[in-house]
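With one protein chain withheld, the remaining protein chains of the complex are depicted in position.
What follows is chain A.
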Amino acid sequence: MDGTTPSRVQIRAIVGVLTSREALERAMAEHAGLIDEHDRGMSHEPVWTAFVRGFVGMLPLWVGAIPTGIAYAVAARSIGLAPGETQLMSLLVFSAAAQVSAVSLLDAGTPILVLVSTAIAFNAQLPLLGLAITSQIRMGWLSRLVTAWFLTDGAFGVAAGQGRLRLPILLGAGVSMYVAWNTGTALGILAGQAVPDPRRAGLDLLVPLAFLAVLVPLLRRRAALLAALVAAAAMLLLSSLVPNGVAVLGAGGLGSAAGAWWSRRTGGRL
């Protein structure tokens, strides 16, 4: 680990969150090696200071979260979701991909079970973050319940990038993203109300564009590209056979199987 300063790891963790999950995992692995080095001098930091450090460390990710929140809220308006429902979803679900997919599926009158399955499928990686956290921090019941509410890839990436993983830093980063996401949503609701007929203005195009914007930076490796292409092709075929929500889940399953197959074939690299 010689020559690797904490700030470089931190930057890499943030870049990792913005670009690819694999980079985030590399940062996680590097972080694991840094735990002992950065334990000194930081363990007596007051809880509040650590919380603020996490909050501030998340600020670079606000640049991505706020516009995405705006796009989500404007898209929600274009399919007729009430402003209160739009904000409530950001407050309770707190997951960009799940929320934008819900917006596109609610429009098609998708059953609740399919909506929930899609939201779960989009966040299937979250338990892995939880496992990584409990392997490094001892947590009581209350802190598990609270931490879970604010847990995202971004918060973990930022907290892991700041030396020894500590609960206040993780919470600070998580709360920071929560504030950003809900502020973006509120701004989008205000912007959406200024447009009388969003669909006529073509604002419903924001939904596929928001998916594309999240997807494209993740396509660094061939396995990821293959997963996305197989899913897209499967979607074209399945959408004429089964309801939209079911088709999305089926296509997602086929795509991720294709990605995992390719990654195994090429020796475990993603």
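Following the convention adopted for this analysis, a residue touches a chain if its C-beta (ideal position, glycine included) is under 8 Å from a C-beta of that chain, and two chains touch if they have at least 3 such contacts; residues count from 1.
One rule holds for everything that comes next: contacts and distances are computed from a predicted model.
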Discussion item. So one subunit is absent here. Using its UniProt record, which name fits best from "Branched-chain amino acid transport", "Aspartyl/glutamyl-tRNA(Asn/Gln) amidotransferase subunit B", "ABC transporter substrate binding protein" or "Chemotaxis protein CheX"?
Written reply: "Branched-chain amino acid transport"
Worksheet item: Which is it among A:Ala97, A:Leu171 or A:Ile189 that touches the chain not included here?
Response: A:Ala97
Worksheet item: On chain A, what residues meet the omitted chain?
Response: 18-19, 21-22, 63-64, 67-68, 71, 81-82, 85, 88-89, 92-95, 97-98, 100-102, 104, 106-108, 112, 115-135, 139, 144-145, 147-149, 151, 202, 204-219, 223-224, 227-232, 234-236, 239, 244, 247-248, 251-260, 263-264, 268, 270
